[in-house]
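What follows is a set of notes on a single structure, which appears directly below.
All protein chains but one are shown at their positions in the complex.
Per-chain residue numbering starts at 1, and chain names A and B are given in the order in which the chains are listed.
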Amino acid sequence: MLIGQFTLPLAFDLAATFFFAITGALTAMRKEYDLVGVFFLALVTGLGGGLLRDGVFLQLVPAVLTSPYLLTVLAAMALGLVFGEALNRLALAFLLVDALGLGLYAVVGVQKTLSAGLDWVPALLVGIINAIGGGLLRDLITRQDPLVFRPGEFYAAAAMAGGAAFLILALPLGVAAQPAALGGIAVTILVRLASVHFGWRTPTARALIRRRD
Amino acid sequence: MLIGQFTLPLAFDLAATFFFAITGALTAMRKEYDLVGVFFLALVTGLGGGLLRDGVFLQLVPAVLTSPYLLTVLAAMALGLVFGEALNRLALAFLLVDALGLGLYAVVGVQKTLSAGLDWVPALLVGIINAIGGGLLRDLITRQDPLVFRPGEFYAAAAMAGGAAFLILALPLGVAAQPAALGGIAVTILVRLASVHFGWRTPTARALIRRRD
Partner (left out) sequence: MLIGQFTLPLAFDLAATFFFAITGALTAMRKEYDLVGVFFLALVTGLGGGLLRDGVFLQLVPAVLTSPYLLTVLAAMALGLVFGEALNRLALAFLLVDALGLGLYAVVGVQKTLSAGLDWVPALLVGIINAIGGGLLRDLITRQDPLVFRPGEFYAAAAMAGGAAFLILALPLGVAAQPAALGGIAVTILVRLASVHFGWRTPTARALIRRRD
């Protein structure tokens, strides 16, 4: 039912790639990588989630291997090089755009997995991996503890909430794919911003156990 | 000849996933990951070997992307959270079950690679990767030196012995697939337990060179 009915404008996808790629470029610049390294870390951060989704999970030639995506990464790298650390000061803009990218990737990952004929459980999983994969690979390569797994603001949890909202809207409730996708993206952004604004912290296992005592 | 004749009950596969996933969950809890992180490390450890086998080597949509496997990981995570470190004390039970999982994954990896029409050399390789892949990815993500590559008890070597035994039983000796598989699993468990009991250590290159002098 969802197959073919659900398309998002390519501009959204490219915007998410663009801003995720900027975070990769800035990380590489901080680590004093050379220009090739800055490009590859921007690439991995901007497109890594889609690469895991298509290349490893869904067995499709990665959609990201097309010129628009790669040129988007180059543009993000150029922006990072030109404006450098100044971009780090636009913290609120970054937070918003990053949350938008997170929601978009979560919803797209869920939809593509359903389109490939898989169940809703793996669809939710691939949605989350699509959303957090780029940042996870960035942290692996730069040898940082994976930020998305650390107690902190809701990040993977926001992607999960958005993906689940999309699934619930589209499947049992029968909302058409595009409005359901917008709903899922909105839920991701709301959960993400609320967690930052109200200082929500994801619980550790220890906190969970202590609460039971 | 092997194709289609060789099936193992799903319960075996899920049991291996279950116990490997518990080791991932316990590692994540020790590292103070949040609940999302505990889930993902349990997932990677329990299913990473199958993901590498199917998604990267054999170009199949990973078998692990189906609800039974994911629900098994959730159950392992729940068990890890509820019983926590207490589970670490059941060392012998863990050793046995881990060795069972190791043998199962080694044999299944060999069989699936043969079924895909590949040679026995890559089949043995994919069998070992299927067996040790989850632990290797767990160590990569948590930034530990890969345990399976360190001098110590036989681990990858036990998986290799079991995979080789299965190959020899099934191909030149013509044993039917299921008994051959049980033979391979038994060899893995025996080599693994014997190495622990007798304190066998895998040799380093240096030891090998010294022995030649």
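Assume contacts are C-beta pairs under 8 Å (C-beta built on N, C-alpha and C of every residue); 3 or more make two chains touch, one makes a residue touch a chain.
Source: prediction; values computed, not measured.
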item	value
Candidate in contact with the missing chain, chosen from B:Ser67, B:Gln178 or B:Thr204	B:Thr204
Residue among A:Ala16, A:Met29, A:Ala76 or A:Ala180 touching the omitted chain	A:Met29
Residue of A:Ala15, A:Leu70, A:Leu95 or A:Val175 in touch with the missing chain, whole complex considered	A:Leu70
Positions on chain A where the hidden chain makes contact	28-29, 31-38, 40-41, 43, 51, 55-56, 59-62, 65-67, 70-71, 80-81, 84, 140-141, 143
Missing-partner contacts on chain B, residue numbers	55-59, 113, 116, 118-119, 121-122, 125-126, 136, 140, 143, 145-146, 148-152, 156-157, 160, 202-206, 208-209
